[in-house]
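With one protein chain held back, the other chains of the complex are shown just where they sit.
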Amino acid sequence: MRTRTMEISVGIFILAGIIALAVLALKVSGLSLSPAKPTYKLYAQFSDLGGLSVRGRVSIAGVTVGRITDIQLDTDRMVALVEMEIDQSVDTLTVDSIASIRTEGLLGEKFIDISVGGDPEYLADGDTIIDTQSALSIERLVSNFASSLGK
Amino acid sequence: MLDSLQRLGKSGLETLSTLGRAGIFLVNGLFVVPSLRGFPLFVRQLFSVGVLSLPIIVVSALFIGMVLGLQGYNILVDYGSESAIGPMVALTLVRELGPVVTALLFAGRAGSALTAEIGLMKATEQISSMEMIGVDPMRRIVAPRLLAGFVAMPLLALIFNAVGIWGGMMVGVEWLGVYEGSFWNNMKASVDFGEDVLNGIIKSVVFGVVCTWIAVFQGYNLIPTSEGISNATTKTVVISSLAVLGLDFILTAVMFGDF
Partner (left out) sequence: MSNQSNNYVEIRGLTFSRGGRRIFDNVDIDIPRGKVTTIMGPSGTGKTTLLRLIGGQLRPERGSILVDGEDITKVNRRELYKLREKMGMLFQSGALFSDLSVYENVAFPLRVHTRLPEDMIRDIVLMKLNAVGLRGARALMPSELSGGMTRRVALARTIVLDPQMVMYDEPFTGQDPIAMGVVVQLIRLLNDALGLTSVLVSHDVQESMSISDNLCIIADGRVMGQGAPDELKRNGSAFVKQFLNGLPDGPVPFHYPAPDYAQDLIEGDGNARFLAKAR
């Protein structure tokens, strides 16, 4: 095999590997090439996470505005404490906003949806959303329905 | 009874001594002063070990990706979660199948070729004559092959992942009718570059080191007869495969477990 052909094919091989890496980075894992958008932290407490996990999305009116970055158990009040990072550009969240855990479709992934209230004061970095609605549990719904039938 | 204990002890000591020799071999092979002269040798080995492995890697990736798409769809559709097919194929490949299957195929194709080639050189006294001429065989024969293996494996694994995901997409989107947009979007949402892709790359680098090291050492260390060569080639494939699977478990536990 001629050396020239061999070297060219090795070059193509390495190039193919780099392209594969690029594809995996951008298309598959959504690594964004733009500089990380500035974010601020908000917290929320829930009595039942219902399967919500870190990296789940945070949305307003269905539009993704942030990510869930940490989930801890608040041992004083025995509730789940969720930490979210919200895009800096979305800074008009009122202090009486409601954070509810919703499901994508009927059986999909869990995410947090925030609906804004009417208070003149806005949430700042490190604030906690007070009004929360925990995940809808199918079992509780069914048992509620069953017991209401029984009445 | 005592006899079998003694034999067990003896084989244990032999294994330890072989492991020791292999370790010294690796250090000697790597601590070679790199020179511009050696670059063509490295390129040639990269061709032999990397480029020539491409056909089997690409074809296997395609089929595995397609099967993942097909089987995954069949399983997920029962739960109404067929939109999760994208993340499923991607995560399975990037975290596990990509690095592991590439390593196993590499051990079988490139590893056995390396062992046989070096073994043949040893059997025909080329290594000896090289020493007599005053050339260090570690530098001329071993080092380029080791480095080529270390570089080729991760590249092959990346290509495997990309082709596999494409195969899964072909089956999922074109054939089974999953909506292409949600296929990619769900995938992007679930696959994290740092945690999944990067960890997969780390795995393939580790596997590359292990497989190449075993293949080259077995070739260098064998009894220089034709029987010796065939034994060593078999050992390369078997030991490499077991090592890859074992390390995969350890690495997976460390990377993805809850430590």
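As written, the chain order gives the labels A and B, with residue 1 at the start of each chain.
Throughout what follows, a residue touches a chain if its C-beta (ideal position, glycine included) is under 8 Å from a C-beta of that chain, and two chains touch if they have at least 3 such contacts.
Note that this is a predicted model, so its numbers are computed, not measured.
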Open item on the list: Given the contact rule set out at the top, which of the displayed chains would the hidden chain touch in the full complex?
Closed with: B
Open item on the list: Touch as defined at the start, partner being the missing chain; which of B:V59, B:V135 or B:L242 qualifies?
Closed with: B:V135
Open item on the list: Considering the complete complex, identify which of B:L26, B:M121 or B:A189 is in touch with the unshown chain.
Closed with: B:M121
- [ ] Spell out the interface residues on chain B facing the chain that's missing from view.
- [x] 120-121, 124-126, 128-135
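FYI, only the chains that are shown with their structure count from here on.
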Task: Euclidean distance of C-alpha centroids - chain A vs chain B, Å - done: 35
- [ ] Sort out for me which residues of chain B touch chain A in the complex.
- [x] 40, 43-44, 46-47, 50-51, 54, 79-81, 83, 90, 94, 152, 154-156, 158-159, 161-163, 165, 184, 187-189, 191-193, 196-197, 201
TODO: Spell out the residues on chain A that touch chain B in their complex, using ranges where they run on.
DONE: 3, 6-7, 9-10, 12-14, 16-17, 19-21, 23-25, 27-31, 55, 57, 106-109
